[in-house]
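All protein chains but one are shown at their positions in the complex.
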Amino acid sequence: MTTGAVASVVPKSHASRWPVFGWFAFLFLIASQITAIAISPPDRDMGDLQKIMYVHVPAAWMTMLSPLAVLYFGLRYLWTRREEDDLLAASSAEVATTFAGLTLALGMIWARPTWGVWWTWDARLTSMLVLFLMLAGYLALRALIDERERRAQWSAVVGVLGALNVPIVYMSVRWWRTIHQIQSSPETVDRAYVVGLRLNAFAMLFVMIYFVRRRYEAALLERMAERAIERAALGQGAAR
Amino acid sequence: MSWRREWRRARAIAWKDLRTERRSKAGFSSVTVLAVTILVLFGFALGPDASVGRDAAPGVIWLAVLFAGVLAFNRCYQIELDGGSLEQLILYPGTRRAIFAGKLLANFVFVALMLLVVVFAGIVLFQVRIPSSWPALVGILAAGTIGLVTLGTFYAAMASRSRAREVLLPLLLFPMLVPVLLAAMEATKALLGGNVMGDAGAWTRLLVAFDVIFLVATFLAFEFVIEV
Amino acid sequence: MTAIGTNDLAIDAENVARRFETTWVLRGVDLRLSAGEVVGLLGANGTGKSTLLRIVATLLRPHAGSVRVFGHDVVRASGDVRSLVGYLAHAPGVYGDLTARENLAFAASMLDRDHAEVDATLERVGLLDVADQTVRVFSSGMQRRLAIGRLLLIRPRLLLLDEPYSNLDTEGVALVNSVIAERVDAGAAALAVVHELAPAASVLDRTLTLADGRLGVTERVDEKTVISLVANDR
Partner (left out) sequence: MSNWMFVGAAFAATWIALLGYLAHLQRTMRRSRDLFERATKAGNR
């Protein structure tokens, strides 16, 4: 029950630099998208479609990164039992689900012109879909449990096991697909393309960090409110 | 904590679960009949064409076992919750892992027997030719069942004690079982297709690796689940 | 009471608090119970009697404060506490599809006891003649006797009894009291949640009343007190 966390989170009372970071992240994203499109030559076979990669690949990377955060904070909660870690894990999971959904949508927008179908059982897309379902399961578990300590402990365990399974899922799906379809990876060597990709990846990373932080702050505020009500209930009891 | 005593406790829990399962009418037979029913429904969905059926048989068999198996996993904790005996189970001395081991054992026997019936029914319904290397097939089915039962028993320990448990267990379990399903289906198909062991071997290795990883992980994580 | 080292205390609870969502069921409970003592826990419904019992039995984690059973902390050393505690809950905690003998045989295996003790225990709790019937057909009083049988197999040093006398016939009440007496002679202690004092009068040393989340009134129980309490209990 660290009261220290309260001071650092109430944005109004002290000039927290997080909103500034938020603006920076979004502006940086716009800038890197524009530069990527500007400097990248049309790809030999895919033409401009390749530009979709500037949003699809970073979103996919973030979708792979955020479950690691869920794993890290989940493990930390099991070790420290600090509620902050539980709330950070939950925030990361919610952001991860959003990015997973975005990645899937972009995957389909890319698949339509490239292969003429909205959905292909491409190895990466399919494992992204499984990851999305696992995250949905995690969020459903959290929604269905009311007792705070049990919810924190169980979601930490489900988060850890889920993250453990991500590489295995990817491997099994890739084996399952490579037997039937050549692995189509748009890795062209063009330097400008790689620079554009990396630039956008960092920008998306900053946006994700801002999202997790913002969601965490909201969750912590809610938790502090709960705790204040509890203390009040404790106080009234004694007074009576 | 001597292993011998832990093993004795696990055996006692498995024995108790299986004895309860056999006594209660809604036990093994009804879940197995349900699995066969699901098989038949898939048969209708796939149509009477033998070659389609034969090709889809491994997948269909595993899906039938999975959907029916899920019912068994929640039930095995329901026995504890109904009589309020989960608390007494936790209060017995020794580590909580014996409880998980016992439940795991009982569920493995339950799902393995059901799988035998479903495989037999599947072979008949979908005219599947038994390959000469059928011992390998049994190995794959066993490894697949271990994966299914390990995660099923583990997640049921949480789902059985939360709201909407019938939805929560499949929602948590099925995405996690993708590697088991793919491996079991592909390995079975490779064997039934009589193709060289190479392919089935690779899938089997993945299956065994999955089983080992998640047996260790669930054993370590179980006390965090059962305690709170 | 002479100053006893804390690890001789069967229960040493300090400032125990437990909340259910936003209502505090227990607000800072202090309780000391030494070996060989039998204490009755009184209090209206919903004042947290069962909650306190479950915290001492390591089934619930206290939200504040600490509890030590014979020197072992209920949270950090819950394993050691569990080997010392016998918890008789409201729910009998028996398996309906198993027979009485099978239930106790299961308990014996879990407690690493020899199965020979099972029949002796069944006889002691008066269930030997129905040993091979499934427990589902038992009355709640008979299921309670089976739970007491399990308690005997545990041979606990601390008995935590949640309304042990409810819907028991006179013979059942005598059984509960004889079990308590037997365990206390062997150096155990007992904390029993009771609503009426009469059945427990012969074994109770003192009572504590849980009110408003705290342990308040402490009264010594002797024949005179029981009669006065029972009088105004109607």
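In order of appearance the chains are A, B and C, and numbering begins at 1 in each one.
Simple rule for what comes next: a residue touches a chain if its C-beta (ideal position, glycine included) is under 8 Å from a C-beta of that chain, and two chains touch if they have at least 3 such contacts.
For clarity, every value in this text was computed on a predicted model and none was experimentally measured.
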item	value
Which displayed chains the unshown chain touches	A
Hidden-chain contact residue, picked from the options A:L71, A:A89 or A:L102	A:L102
Candidates A:Y77, A:W110 or A:Y193 - the one touching the absent chain	A:W110
Absent chain, residues of subunit A that touch it	10, 26, 29, 33, 47-49, 51-52, 55-56, 59, 95, 98, 101-102, 105-106, 109-110, 112-113, 207, 211, 214-215, 217-219, 221-222, 224-226, 228-229, 231-232
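What we mean here is this: only the chains that are shown with their structure count from here on.
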item	value
Chain-level touch network, classified as line, ring, star, complete or other	complete
Rounded Å distance between subunit A and subunit C, as computed from the means of their C-alpha atoms	49
Centroid spacing, where centroids are CA-atom means, of subunit B and subunit C in whole angstrom	39
Distance from the mean Cα position of subunit B to that of subunit A, given in whole angstrom	31
Multi-chain contact sites of subunit B, meaning residues that touch two or more partners	228
Multi-chain contact residues (two or more partners), subunit A	149
Parts of subunit C lying in touch with subunit B, wherever the complex brings them together	54, 57-59, 61, 79, 82-83, 85, 87, 89-98, 102, 106-107, 109-112, 134, 150
Of all residues in subunit A, those that touch subunit B in their complex	78, 130, 133-134, 136-137, 140-141, 144-145, 147, 149-150, 153-154, 156-158, 160-162, 164-165, 168-169, 171-173, 175-176, 179
Subunit A contact footprint on subunit B (complex, rising order)	151, 154-155, 158, 162-164, 167-168, 171-172, 174-176, 178-179, 182-183, 186, 199, 202-203, 206, 209-210, 213-214, 217-218, 221, 224-225, 227-228
